[in-house]
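Structure first, commentary second.
Only a single protein chain was left out; the remaining protein chains are all shown in position.
Going in written order, the chains are labelled A, B and C, and every chain counts its residues from 1.
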């Protein structure tokens, strides 16, 4: 019943193949580099947390310490594990001493390489065990409590104050939400450290901190027990600290993470090398943690026109899919994004929305597609906006989307108030229930407008992907082929945090993670073949 | 493209045939009777208007005068035309003298029958000429100004004050309304005369008076010129004065009239003979005037459940169709009613609504179906209500309805405020435009839920119609087979206004109207065959 | 973030933020002055920083607005007491019938109608009809109640005549149309009529409808009022308790 649109499978295969090459080429190129964020993430997974007397997070203190001495390219882990072994203390204690200025990592005598490897492996396994336990705990809770049906009802909270967020999140869960996302404060994506502790002062969102994750997780667990439904927690694994947030989320049992291979480059002007390296490591963690990622294709449509730029969304989905596969993240965790952003004044615009949603559905049959609501064309007219959201909900249930980011009638004015969410949930519940099996009852007329539109979008996306494949992703980004913004490989924020790895670069977490998700590091050369998911 | 549902044409024919017999049987039975309302209508069309010193309308004064003397059964026209000829005055002057007590109609010597016939015919032609002129004027305005596309946007005004109604109606036209209906005050349908003059004191609606019709018509003509679109005016041709209102509407160029063959019987407990006689005459007028009627099938669903009683709606549409054909009203003027009244909490309820709307569409392909919005399940939650209305609009554009009675988000609280209408129009315009050709793009899966539902409703309706045909409509009404209410042929309001016609009964209007609409009175026996519209 | 229940304020996403949404039209032509007028109105209502998020021309010199603002008023929640129908604890179908048999000792006679020009019978039917509503039988089904539903558009006079004829214990009046206060007039007239007939003390007067509440019913001179969502057992529980109360008052008077 799913194949409501007749599509050319040959074209789909071409698009996928081009994207696989694009991703593999990038990976080959960047394999030799690491970033400060990756290194800080390694330290976090080795057990380092907390801040120094100035409030600087210890992972930053240690990494900056190594960077100053020009020794980070060996991998932060090699120094820290060495120090821990030598001093017979924990990595956390190592970091504390570095912060206190009582320990200089590069001056400590080197322990035997084999014992360092062993200790590194032990600590990595210990760090990952916490994540594995969280994954088991999630599965156990879902088995015990159950979960909402798909499309999951996904809502955001964004008060700026984690304690208000908890109230709003719990209230949302009682209203029927399946996923609660805590939106980040404006600007957090561009700061090169993760703030610490519970926070109450964000703008347009609440800082992502590990303590905030923990508090919110606790709140949602409580309410989940009461309503008898596992409530998923989502945050943003994006920006300059992408992999660190992945680690923190994995440690605090988040369930969903915004995580896009290109978003930071295009929409936050983060250096492309930095983002692409960070995304790979963050996805490795997300994949292992059983966290569903949500990609950010909707962002293409906030500046570009949704009709004209529709194919860029599909092209990006293909690319995100391949980068995810390369990082060992399975299709069931790929919440590939798209959005209902066509101008509501367009005659037959609804048909185009339907075509696009169904197209994504058929091309990525196993992915829990994340569908974003109208935002750009939402206005101060909350009544009309509520109806736009209803049409969005209808497309979703008609085409079998996975995650429904609920539209709010107050989109044009403020982040959601407590009752905006209630009304949005009610809207979706009504439509989903009242038209539950409509998708099974209708077929698109062959050769009609909907089918023609889907084919056109697919063809244009494939054309674009093959062009990018030809010139390479870096050049494509330089030429502004994506989202109309031009980015240079050496421009953008965070480039100074990108480093060539030494030949003796050491990262026990990466190795262990790859092993565990079944990505044999030595086999990575052969990705072209594996890029295509078996269907 | 229209035949989205595969239906059994044999069943449709059976239903139509049964309804044709039901209507013909009733007509044969009631042909020998007239009512006070019919007689008053004749007087109005002969030119009698105004009220006496007590405020009683002159048509009532004259008819009551004849009734008192037991002489109405010859037809009011025979007495009035006789008096007019004899006294050489107009019918209006006749009525005024009767009101003043200076003339007793039955005491005037009888003029020659042939000259009475001639004068009656002349006066009838004169009365009907005004109506014909209105019809031409309407056509001319539509040619010149254009009109909205179907489904027409139909809104109500109901302030109780005709001057406020005019503001609201004009504002609605500017917002995009195509049809403005002035709702009547509660209780008007049960008063046995039509109030006179401009009125400002209705409850839940504004009195239907000829002057109110004129004022509103004038307002809508003004705004129609400005917005460059002919704006249709609608009122209620229902209740104890059904045919009088038809005449008044025809004289003031109304365009649409609520007019149902059974509504008064079932929902206002008006005597069945009275209603059925009155409806026939009123439809004759409406048909001739080019007025679209709107039938009241929605009312079945205000007390009964819309899922269980769905077939009663279809059965009533069949009956209304046949009574209309018998009265010479063509399919293009038959706004057969149905309604979106399924409980919104029902899983897949939307599928059932779709099935019903498409079913009506296919069975009555030429009728401008009038689709009524959710009312019963509207609540104080205006936001949710607005979404229910959006789904209703979607079904309409998907299935090609003719007249969309716009749902208001404030349905559960008050008759529409000026901006409620704006929001409702905006809602419909958005959905109609954004999904304009969706109906052409989808097909229902054969053997699926939608198709199965449509067949079930059709089968049940046919079963019911054949049962009613067997026992006759009067008996069916007595047994409560329609709308679950039991009515006896001699119960209900207004029975005293039903009279056997004398053998020399005279009604020049009926004869002339029938001639003009091409219903030869002598051929009426042969309706069975003609009952089935040629397709 | 403990709520101060003596000074409760609207809440959007931060305790005390006072967030309120408004919509209304003004009889002024659309434009910046209209926007300002809407803001001033909101300010008078006690909203700080009123924002007109949407303004729309309705034609004919009218403009529609959607406004958000920050409400400065507070409510003392701790001092709120809401009068509620005293049904002495809602009983179910069986308990009510038993109560009548044991404590009243005869059948209750109840007459219901939708009065005046009101033809909305669904509400009174929900309370009275045999088949009932929302899973609860209506009063007609109660063996210990003689229930007469007169239907729609019943004049007050006719209802009262029926009450006298059947020696009724209670009148149940439904009023749904409320435009221009028509229900208030109509309900008030029924009370006046019963008083004029000297029947007020003999009859339990109950009204109901979507815009009726108990407090308002008391003000109009009724004994109880029932709003949306009411069911037969709610009404019957009140009726039997009230009747018992009146009977015991009577007997206490009897000895005099």
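Here is the rule we use: contacts are C-beta pairs under 8 Å (C-beta built on N, C-alpha and C of every residue); 3 or more make two chains touch, one makes a residue touch a chain.
Remember, it's a predicted structure, so these values are computed and weren't measured experimentally.
Peer 1: Considering the whole complex, which of B:39, B:96 or B:161 touches the chain not shown?
Peer 2: B:161
Peer 1: On chain C, where is the contact patch with the chain that was removed from view?
Peer 2: Within chain C, the residues touching the omitted chain are 3, 5, 8-12, 15, 19-28, 32-33, 35-37, 40-41, 44-47, 51, 61-62, 71, 73, 75, 77, 80-82, 84, 211.
Peer 1: Identify the residues of chain A touching the omitted chain, counting contacts across the whole complex.
Peer 2: 160, 167, 170-171, 173-175, 185-187, 190, 203-204, 223, 267-269, 302-303, 376, 412, 414-415, 417-419, 422
Peer 1: To test your reading of the contact rule: which positions on chain B touch the chain that is missing from view?
Peer 2: The list for chain B reads 157-161, 163-164, 167-168, 379-383, 412-418.
Here is the rule we go by: only the chains that are shown with their structure count from here on.
Peer 1: At what distance in angstrom does the C-alpha mean of chain C lie from that of chain B?
Peer 2: For chain B versus chain C, the centre distance works out to 35 Å.
Peer 1: At what distance in angstrom does the C-alpha mean of chain C lie from that of chain A?
Peer 2: Between these chains, centre-to-centre, one finds 53 Å.
Peer 1: Would you mind listing the residues of chain C that make contact with two or more other chains?
Peer 2: 56
Peer 1: Which residue numbers or ranges of chain A touch two or more of the other chains?
Peer 2: In chain A, 381-383 touch at least two other chains.
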